[in-house]
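Sharing a structure below in structure tokens format, with a few things to ask.
Excluded from the complex is one protein chain; the other protein chains are retained at their positions.
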Amino acid sequence: MLVEGIKSRPVYRGLTIQPRARRHIFALEGEGAHALLDRKTELDETARSRSEILYLGRGSQGKGHDEALRKLGADMFFTAPTIATLLFRLKGTLATAHMGTRLYIAGTEGFIGQAMIVALDNGMDHASIITEHRGSLARRVQCVHCKGITEDVTHSPFACSHCSLPLLVRDHYSRRLGAFQGVNVDAEEPGSAPDPEELFL
Amino acid sequence: MAIAFKQETFRDDFSYRNSPENIRRFPFPFDRDEYMYSVNMEPHVKGQKGTVFESLIDVDEHYIAEMHDRALVLKEDPLRYQALPHMMTAQWDTLELLMEEQAAGYPEHFTLIRNGDQWRWINRPLGIDDTFTFGDRATLPYEPLEYITRQAQGDFCIVDQRDGNLWMDAGMVTTQADWSLDFDIGMNFMEWHGPVPLAHQMGVFERALKFLLNLQQGKPTRRFNWTMTINPRLDTSPENYPKWGPDRATVTPENVGDKVHLRVEVQTLWRLPRSNAILFVIRCYLMNMNELVTVPKWARRFPRVLRTLPPELIDYKGLTRYRETTMDWLSKYDDGAPTSPGTFPD
Partner (left out) sequence: MSGGTEIPVRVTKVTMVADRIKRFRFERLDGRPMPYFSGGAHVIVSMNDNGHVRRNAYSLMSPPYDCSAYEISVLHVEDSRGGSSFMHEKVREGDEMRVSHPVNLFHPDWRGRKHLLIAGGIGITPFIAMMEQFSREGAHFELHYAIRTRDRGAYCEDLVASYGPHRVKIYCDAENNRIPVARLVDGQPLGTHLYVCGPTGMIDGVLKAGLEAGWPQQNLHCERFLSTPPGKPFTVKLTRTGKTIHVGHHESMLEAIEAAGVDAPYLCRGGACGQCETRVTACEGKLLHNDIYLSDEEKAAGQKVMLCVSRFEGAALHLDL
């Protein structure tokens, strides 16, 4: 379960299929594939014919869902080798999309954040995007000092992968960056950083 | 009367000081001897001469030095100024408001001449005399918000109103108490206040949001906020925390008077006409403890307030390392006598 009560963190409400949508775009990362597979009964013939599934196999439980997803019989199905290639494809799809297109994102929080940025850049309102968190609780963190982003952070404090400062992961999330905030933990007394704790697994 | 602008620094040798006249006009925020959290909004109307409310946009003796410090911050980190693309109309609204108010409050220092869309802006303290076309950003050296906030004291955020919420979609933030515009831009009212302790549970932000959504044109409002800063440093950003964080460990009983500063924010909120956005001005005032105790009422009251702060706020405001030392030092100046109501000096 994700920690509750972080006001700036989005609430991931779960993949509810919007029956009236003219087009459904599913961006699924790793275990996010289950979010759609668990609801396949909600996908009727019409919805399948209007669906486009973009999938990235990733993580211990998140690989090898290609066949199951393909069998759903969506209008379009695409397997991406990396997050970057999936996002590039998503950009292309949204660039020519119409109102009535609904976007569903499922996977780790870092992936949801990055796919959300693509959607915002294409004029979608964040509240209209349907999301579900699946898989690891690892966080995507931006170092507030050097602005570098470190993926899959499981410990706090951790060393920034760009500037090496020991960072405390603050419970403060930026939708625009798709990341939590990392702040130097021992700035007031350099060298006094506490031992890292595994907090987000 | 012309203001005597000071030459001083907010970094390195920290030569910033308040003149005796400026101390008396300091916006001391505590109206009683204990700490109370409240929404504390009041109409932003002109106050008496000799207070910071003499004009609706206050310019004081630190103007030139503060503008110089802002320019230094921006040279190191241009991301302190950002505006999302849909905020251009609100940027022009803000430029108009700040030019009009500065020119109205300080005609000897600022002049605005409007001739239709052709405007001429004269800023004598900074030696600026520019003619531009209102609404045409190509006629200014910067985007309108950046242009005017390089010439106005305080931090500035413009919040867009939509879907029953307020969205922080533009800002110039170089004198902030530990929050990052680059991180918070695009957030709504509840989100950017996320890290503030206690107030959410008290329903403070819900009430404040409801109030602000109906903020009316021509009826600005204001509230106080405060914290403390070691050394007169305007730029206490999270970005530069490794630079100013160590200062907090340097407070000793001998240097409290010089080093420890009360940092007061006078926040004013203005409904902007053409964009229907809200301008949030966060004006920071700094005063060290030596200066504070020259006003006996404040010298008695401030340690009493510090003593009654809830632990969550001591932590959030970052006072943990030096609150005790500061209270001890201040207690010399508190003879236990009662204080008069209100915030102004006796």
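By written order: A and B. Residues from 1 in each chain.
The definition used in the following text is that contacts are C-beta pairs under 8 Å (C-beta built on N, C-alpha and C of every residue); 3 or more make two chains touch, one makes a residue touch a chain.
Values in this document were obtained by computation on a predicted structure and should not be read as measured data.
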Check: Wait, the hidden chain, what does it touch out of the ones we have here?
Finding: A, B
Check: Pick from B:Ile23, B:Leu56, B:Val73 or B:Met87: which residue touches the chain that isn't shown?
Finding: B:Met87
Check: Which one, A:Ala21, A:Ala68 or A:Leu137, makes contact with the chain that was left out?
Finding: A:Ala21
Next item on the list: Write down which of B:Glu42, B:Asp163 or B:Asp346 is the residue touching the left-out chain.
Entry: B:Asp163
Margin query: What does the interface between chain B and the hidden chain look like in terms of residue numbers?
Written below: 84, 86-89, 135, 160-163, 210, 213-214, 216-219, 273-276
Checklist line | Missing-partner contacts on chain A, residue numbers | finding: 18, 20-23, 94, 97-102, 122-125, 127-128
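We adopt the following convention: only the chains that are shown with their structure count from here on.
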Next item on the list: State the interface residues of chain A toward chain B in the complex, per the touch definition above.
Entry: 6-8, 125, 127, 142, 144-145, 147, 165, 170-177, 181, 183-184, 187-190
Next item on the list: Using the touch rule from the top, collect the residues of chain B that touch chain A in their complex.
Entry: 79, 163, 180, 182-187, 190-195, 200, 238-242, 245-246, 248-249, 321
